[in-house]
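Showing subunit A:
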Amino acid sequence: MAVSLQSRVTGIWAGLIVATGLSWQFGHGFGFGEKFHYATAAILIITFVKIRFVFLDFMELRTAPWLLRLAFEVWAVSVCVTLIGLYWLGV
Partner candidate 1 sequence: MNIRNQLICAWSAMGFTAICLAGFLFANFIPPISPNLSAEAVAAIYRENALSMRFGILLIMSSAGFICSFAAALAMQMKRIEGDLVPVFTYAQLGAGCVTTLVFVFASVFWTGAAFRPDHDPELTRMLNDIGWITLLMTFAPFIIQNIALGLCILSDTQAEPVFPRWVGYYNLWVAMLFVPGGLLTFFKTGPFAWDGLFVWWVPFAVFFTWYLAMCYILLGAIQRQAQAEPAAA
Partner candidate 2 sequence: MSSTSALPDSVESHLPGETGVWMFIIGDILVFSLLFSVFVYDRSQEVALFVEQQQLLNQTLGLLNTVLLLTSSWLVALAVHGARAGQLLRARGCFGLAILCGIGFVVVKYFEWGEKMAADLTIETNNFFMYYYLMTGIHLLHMMIGIGVLVFLWQSVRDTECDAQGVGVLESGACFWHLVDILWIALFALLYLMR
């Protein structure tokens, strides 16, 4: 049990590093070319997906009481949407 959980945590870590690399690339013109505001939206979404996995697997909300998990999922989605919305004000 413990071993499989530990390898899961390691997998999540690798995923987080890859996601960081990907969002770095988006921040430097990869993928979206001149449409940098789409790149920014993608960066913000990747960021909150990363945060979600830290919540679920590092902070172990996956097995926490569902209300707490729901609260953090709702928080992640709503802050992500809010930030993209506020960002779009300036586009």
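Keep this in mind: a residue touches a chain if its C-beta (ideal position, glycine included) is under 8 Å from a C-beta of that chain, and two chains touch if they have at least 3 such contacts; residues count from 1.
Inclusion criterion for the candidates: all candidates are chains of the complex that A comes from, given by their letters.
None of these values were measured; they are calculated from a predicted model.
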Among 1 or 2, touch partner of subunit A in the complex: 2
Subunit A - residues contacting candidate 2, complex: 2-3, 5-6, 9-10, 12-13, 16-17, 20, 23-24, 26-27, 36-37, 39-40, 43-44, 46-48, 50-51, 54-55, 57-60, 63-68, 71, 75, 79, 82-83, 86-91
